[in-house]
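The structure is given below, and queries will be raised subsequently.
Let's look at subunit A:
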Amino acid sequence: MSEAPLLSVENLRIDLAIADARHAAVKDVSFAIGRGETYGLVGESGCGKSVTALALIGLLKAPMSVGGGRVRLHGEEIQALPAAQMRKLRGKKISMIFQEPMTALNPVSPVGRQIAEMFVLHEGATWREAERRAVEALASVRVPAPDRRVKDFPHQLSGGMRQRVMIAIALACNPDLLLADEPTTALDVTVQAEILELIRDLSAAKGAAVLMISHDLGLIANMCARVGVMYAGRLVEERPSQEIFSAPSHPYTKGLVASLPLLGDRAKHGRQRLREIAGVVPAVTNFPAGCRFNPRCPAASDICLSDDPAPTQLPGGLVRCHHHD
Partner candidate 1 sequence: MLSYLARRLIQTIPILLAVAALIFILFSVIPGSFASSLGDDGKSVLDAETMARMNRELGLSDPIYVRFARYVGQLAQFDLGVSFRTRQPVAVVIAERLWPSAQLALASMGFAIFVGVPLGFVAALRPGSLIDTGSMVLAVSGLSLPKFWLGLLLMYLFALKLGWLPSFGYGDGGLKHLLLPAVALGVSPLALLARTTRAAVLEILDADFVRTARSKGMSETRVVRWHLARNALVIVLTTVGLQFGSVIGQAVVVEKLFSWPGLGSLLIDSVSLRDLPVVQGAILTIVMIFLVINLTVDALCAAIDPRIKYT
Partner candidate 2 sequence: MLRKVAIVAALSLAAFAAQAQAQTPRKGGTIRFTAPYGSSFASLDIHSTNRTQDEIWAKAIHRQLYNWDSVANKPVPELATSVTASPDGKVHTFKLRQDAYFHHGRQMTADDVIYTFTRMMSPKVAYPGSRYARGIKGALAYQKGEAKEIAGLKKIDDFTLEMTFDEKTDPGFGFMNSYLSIYPADEAEKDSFQSKPIGLGPYKFVEYVPGSRMVGERWEKFYKPGKPYADRIVIAIMGEAAARDVAFRNKEIDASVLGPAQYVAYKADAALSKNLLEVAEVFTRNMGMNPTFKPFADKRVRQAINHAIDTDLIIKRLVKDKAFRATSWLPASSPAYDDTLKPYAYDPEKAKALLKEAGYADGFEFEWTTSANESWGQPIVEAVIPMLAKVNIKVKVKPVEGTVLSEVVRKGEYQAYIWSNTTGPDPYEALKCFHSKTPQSQCNYVLYNNPAVDKLLDEANATDDQAKRIGLLKQVNKILLDDAPVWFFNYNKAVMAYQPWLHGLQANATELALQYYEDLWVDDSSPAK
């Protein structure tokens, strides 16, 4: 990689302030996404995936804050940009799709207007012009009869339709990077595939890179070239997606992969939760000493209880484990 990647994240740390103490909810997370690349971030709920995405777009809210590290977009650091400049990046360069399309849209505003806002905000369009372009944007996310749908309110649309509106909003201004935070989790199985397809196609067409966040390893595998696995605020493994399935290195990744139905069975069994790993993700305030996965790890040894493993370079990736394969 001679050229600077589109996005690079180095040693990102996200603090959670409770009372006077600061806990590192996310720590030492580093990864990079190239132009037009689709990168997957996977892990159970509470692993810090969504928080990481919010940190990238600068929308962390108290008591969360970026505690250290660098985030570069086009080689320029953005983690410490003044609010006004960060705001200009949002929507224009980086945009985001959220999990719940129902609550993520303003219930009392027509969807057309919510799309049109993007053109007014970032391209200085007039409302009239923006409304016209909103119809086009709606058409581009394959919503039938877009000229009528623009006047609809969110509650009048189905879940899939709403998520299409979200996608239309996110891609309205041709961003370089799209953060998709579990974009299909709240949807019916039947529409999940359509939405994913839409994201893939449109981002490809517009040349946008995608950070796809999901707890669903199967979904990530289908979409992404490379995958990062997060556990308890750490990136524990990062590999090309083929490799991570064929030869998972971290015990946690192994667990994730083992819990998957065979590829291709997905359609038959529907989505699967990662229930098969015993135990739960510890709370931020209660991370264990040493390797954070040690309470649940089948291979845990003494060193795991005392020393936090450093990342080990693997061909095409890295792993953070004392006992990696």
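Candidate entries met the following condition: all candidates are chains of the complex that A comes from, given by their letters.
Keep this in mind: a contact is a pair of C-beta atoms (placed from the backbone, for glycine too) under 8 Å apart; a residue touches a chain by one contact, two chains touch by 3 or more; residues count from 1.
What you see is a predicted model, and the numbers here were worked out from it, not measured in a lab.
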| item | value |
| --- | --- |
| Candidate from this complex that touches subunit A, chosen among 1 or 2 | 1 |
| Candidate 1 contact footprint on subunit A (complex, rising order) | 57, 59, 84, 87-92, 95-96, 98, 100, 103-109, 117-118, 121-122, 153, 155-156, 166, 169 |
